[in-house]
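Missing here: one protein chain of the complex. Every other protein chain is in place.
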Amino acid sequence: MSLSGAAAEPHTEQPFLQHHFALPEQQAEASKIGMWLFLVTEILLFGGLFAGYGVMRMLHAEAFHQAHAHLDRALGALNTVVLLVSSFTMAMAVHSARRGERRKLVLFLALTLSLAGVFLGVKYVEYSHKFHDGLLPGRLYAHRGDATAGQFMFFSFYFLMTGLHGLHVAAGMAVIAWLLRRARRGEFSARYYTPVDLTGLYWHLVDMIWIYLFPMLYLIS
Amino acid sequence: MTGRNYLNERRGLWSWLTTRDHKRIGVMYLWSTLLAFFLGGVFALLIRLELLTPGKTVMSADTYNKMFTLHGAVMIFLFIIPSIPAALGNFVLPLLLGAKDVAFPRLNLASYYLYLAGALMALATLAMGGIDTGWTFYTPYSTSTGGAVNLVTLAVFVLGFSSIFTGINFIATVHKLRAPGMSWFRMPLFVWGMYATAVIQILATPVLGITVLLLLMERLLGIGIFDPKLGGDPVLFQHFFWFYSHPAVYIMILPGMAIISEVIPVFSRRPIFGYRAIAFSSVAIAGVSFLVWGHHMFVSGQSVLASAIFSFLTFLVAIPSAVKVFNWVATMYRGSISLQAPMLYAISFLLLFAIGGLTGLFLGALATDVHLHDTYFVVAHFHYVMMGGTVIAFLAGLHYWWPKMFGRMYSERWSRVAAALIFVGFNATFLAQFVMGSRGMPRRYYNYLPEFQPLHILSTAGSWVLALGLLIMAGYLLASLRRRPDAPPNPWGGLTLEWQTGSPPPTHNFERTPRVEGGPYDFHLVSEEAAAGRQR
Partner (left out) sequence: MSTASQAESSPRTYLRVLAALLALTAVTVLAAGVNFGAPSINVVIALAIASLKGSLVALYFMHLRHERPMNAVIFLTGMAMLAIFLMFCFLDTASREPVAPSAAPAAQAAGALRPSSARILRAS
């Protein structure tokens, strides 16, 4: 594959191909590697929270056990289902983009966005209940009648972990909304849909984090 | 070479602020990190000035605590971690690979702006009363003290992302943008070093991010994770902190070693001894670096079992480093050595890094560490590896690639003067600290027993000699910029790809995409006159 002379044509035909890449496949693969590397940083970022949660749980098993009973398992499970389905719709969006099916791409992106909105809505409901009951992090904790002291720490982690996760969901929604706009304008094709692909990866990771969060916070007793 | 190059092709401040050219980004990083180095150096000189006498010399104890905190934080986060990767690495990596740019040029520019933002936030704390927690921010002091801790932890968070973005860029670039014919084992060893560094940046930095986030939340909300009064564990903070900060020191040294692997073959006119061993040792160091962080915590209350495991693993990490030192020396054996500035620094590195590395073993052994922890022995150890190692290697790289970056040669005579002063001053400053540390002088102390004063005086005098050498260096380097651009494409006779294009290079790096058919150090295959040599 001699590249030295023939640089001009691929770039003018394919405006999405940046000047320092010779071929679209090369650029797409590089972007994917970059995205996976970024996802690893997210894994370690959240992982730190899991580590802190795990250690504190080891040290205060009884308090954590009692505190977690305040969480609404049904809502948590509902949110799990919502995110799993949104992952499916996102995968379908990428699939449609890859085949150049613009309408389906738009549809599935819109579905994913809506489901994400539902997720945040459910979280809002959950948080409202917690606020109402004084189940807040750290020194804001105002719940009365705890059998074991120290349940506030469970809620410190609950809010930190679901809060950080929720921020990532919100950021994901913003990106998906932007993708939706671009998709409706026809900016993606079978030859170029990298932003959709990369956003999909991000979204699946957000789902994966919740897959671990849900049992750790809501279920384990 | 006066001609169109990346410096003059587009002019004006805006063209720099919106550039996507890795070379320009590298240059911006260079000036920024050098400025940080200067600032951190000023703090250091003030520390050493205060320590001339026991008791108060020129500042109060509170101010002293802020001095050493800022010296550490500025040097580590604003200078040493970004300098080689983001300044030299950004400039040189694509050239070494025969590429036109890094994989994600816009991400590169974003990384620089994040660095600037974090730097400005950190420096703003100076105006807010500063911080006095030590650069390590240990709890519970850091969660309960006033001051600008919140702002500085946010700054660290932002700087962390700058580092991560650089790491992402480098890994993707090495995977996908090598020139035709450049297999993994034909890459220059600088690239291997940067790759290993990038792996650490990706894996370790996020944990620093969550650490400072947790610290912030502990301060703002009292979440309880690190506060024993609330049921938390301050030792947990240290686990979190050192999980990043130990690998971070390998983020600092691997790029330095990478430079040495470039300079020694060129200035010995010999192929590197044990290319694969050096390449694999970079990766091995990166891997093992994640397994040893508890050696900073032997006396913190960490369990004896964990400490023993960490101590054992710490001895392991010395092995790949030693492999490199042996291979570099073996490269020089029967070589045709030219003692120009890059090589003077490289040889200094070999000695100073060896001392630094060996003294790490005393600290890695549990029994001796109990006595040496938090003494000046530790301070001397890490200055030998970070300054005698990384900074000296950085200077080697700066002198090696300066003609390529700016198209000018600097004064050879003054560079030797500076190198000599730096070498002498550095050793005077820090050898004294090994001695006083082993005799019990604690680190971060404002007051000390009178018996330590002669060594402190020696150390301070050394710091002045060191500073003088660095100032002279700044002088002739800046002076060189006022000369006509007269550097040839290949002033050192190197065989790697960056020497096959102009000094300074054109914006698009190469007129024609290089095609690689040989290794980067095949000096045994080219003739002596091949000053315009090529990686065949």
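Order of writing sets the chain letters: A and B. Residues in each chain are counted from 1.
By definition in this document, a contact is a pair of C-beta atoms (placed from the backbone, for glycine too) under 8 Å apart; a residue touches a chain by one contact, two chains touch by 3 or more.
Nothing here was measured: the structure is a model prediction, and the numbers come from that model.
Interface note for the absent chain: among A:98, A:129 or A:184, the touching residue is A:98. Where chain A meets the omitted chain, the residues involved are 24-25, 28-29, 32-33, 36-37, 39-40, 43-44, 47-48, 50-51, 54-55, 58-61, 63, 73, 77, 80-81, 84-85, 87-88, 90-92, 95, 98, 139, 141, 148-150, 152-153, 190-194, 197, 200-201, 204-205, 207-208, 211-212, 214-216, 219-221. As for the chain not pictured, it touches chain B at residues 140, 175, 199, 202-203, 207, 224, 228-236, 239, 243, 290-291, 293-294, 298-306, 309, 370.
Keep in mind that, in the parts below, only the chains that are shown with their structure count from here on.
Averaged C-alpha coordinates give centres for chain A and chain B that are 34 Å from one another. By the touch criterion stated above, chain A contacts chain B in their complex at residues 1-5, 7, 18-22, 26, 29-31, 33-34, 37-38, 40-49, 51-52, 55-56, 59-60, 137-140, 150, 152-153, 156-157, 160. Here chain B touches chain A in the complex through residues 94, 99-105, 107, 164, 167-169, 171-173, 175-177, 180, 202-207, 209-211, 214, 217-218, 221-225, 230-233, 236, 239-240, 508, 512-513, 515, going by the rule given at the top.
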